[in-house]
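A single protein chain has been omitted from the complex, and every remaining protein chain is retained in its original position.
And then subunit A:
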Amino acid sequence: MDVQRYISSGIIESYVVGLLSSQEASEVEATMAQFPEVRAQVEACRLDMESYIGLQAITPPPSIKASILARLSAEEEEAANGPSTDPAAPAPAFHMAHGLMGGNKPLRHVVDAKWRLVAVIFIVLLIGSLAFNYVYLNNYSNLKGKYDALLLAQARLTKDNESYQTKLQQYSDELALMRDPNFQPIRMLGLKGHEGNIATIYWNAKSQDVYLLSQNLPQPAADKQYQLWAIVAGKPVSAGVFTVSNMAKGLQKMKSMVGMQAFEVTLEQAGGAAAPTLSQLFVMGKVGS
C-alpha cells in the first residue's frame, strides 16, 4: 500500500471528524494498527480537532455535577446491595457523593424515603379514587334504572291521557248530539226470536244525518256483519254496515237518509248485502211513531 497516498487522500481527516461509515472506519483502524505512520497521522489530526473542540468548551451548569454524582451513588449502592431494598443491608460501598457534596445523610435513603412517601400517597389516592368510582358507578346505575322507569311511566301516562282525551271528546260529541233538538231518536226493538235486542237511531231531519247506537245486539260470527236498512216508500235502502265490537260502542255515523218510514237491522255476510235477508231481521223501529 502507498502510505503517503493513503494519508493525502483525506480519509484520515474524514475518519477523525466521524464522516466515514462504520465499515470504512474499521478499515482505517486496521490500517492504523498496521502502519505506524498512519497511526501518527490519525493522532496528530485528533489533536488538531481536540484543540478546536477545546476552544469551544463551556462550563456546564453546576447542578449537573451533583445530579450525576447522585445517580452514580444510587447505582453503585444498588449494585452493591443487589436489587433488594432490604434496609438491613450492609452500608453502601460507594461514598463519593457524600464526601464531594458535603452531605452526611445516606443519599439513596433520603431519595427512597421521599419516593416511598410519594408512592404511598399515590396508592392511597388511587384506592380512594377506585372506591369513589365504585360508589359513583353504583349510584349511576341506580339512578339510570329509576330514570328509565320514570320515562316508561311517563310514556304510559301520556298514552293514557291521549286515549282519555279521545274518549272524552267522543262522549261530549255524543252528548251534544243527543241534546240537539234537531235529532230525533228512533228506538228499534227486537222482533220475534230477538226479544230484548235493542238499537237506537238518531236522525236529523234538517241535515238528514243518521247515527246508530247499538245497545244490545249479540256479537256476530267473524264472517257476519249487521246492516242497517231504511224503508223508503215501502222499499229497503241500505244505510251501511256496522260493528258491535268493543271498539265501536258509541254512536256510529251511517248513510244520510230522508223520507223513510222505518229503520231495520239484519245480519248479513260481512260487507253487506244488496237486499235484506228477512229471516235475519233483528230489530226494527218506525219513524215518527
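By definition in this document, a residue touches a chain if its C-beta (ideal position, glycine included) is under 8 Å from a C-beta of that chain, and two chains touch if they have at least 3 such contacts; residues count from 1.
Here is the rule we use: contacts and distances are computed from a predicted model.
Colleague: Name the chain not shown, per its UniProt record: "Thioesterase", "Nonribosomal peptide synthetase MxaA", "RNA polymerase sigma-70 factor, ECF subfamily" or "Iron complex transport system permease protein"?
Modeller: "RNA polymerase sigma-70 factor, ECF subfamily"
Colleague: Could you tell me which of A:Q23, A:T59 or A:S279 touches the chain that is not displayed?
Modeller: Touching the chain that is not displayed is residue A:T59.
Colleague: Of A:L19, A:A40 or A:A205, which one is in contact with the hidden chain?
Modeller: If we include the chain that is not displayed, A:L19 is the one touching it.
Colleague: If you put the missing chain back, which residues of subunit A would it touch?
Modeller: These residues of subunit A touch the chain that is not shown: 8-14, 16-19, 29, 43-61, 64-65, 67-69, 71-72, 75-76, 94-96, 99-100.
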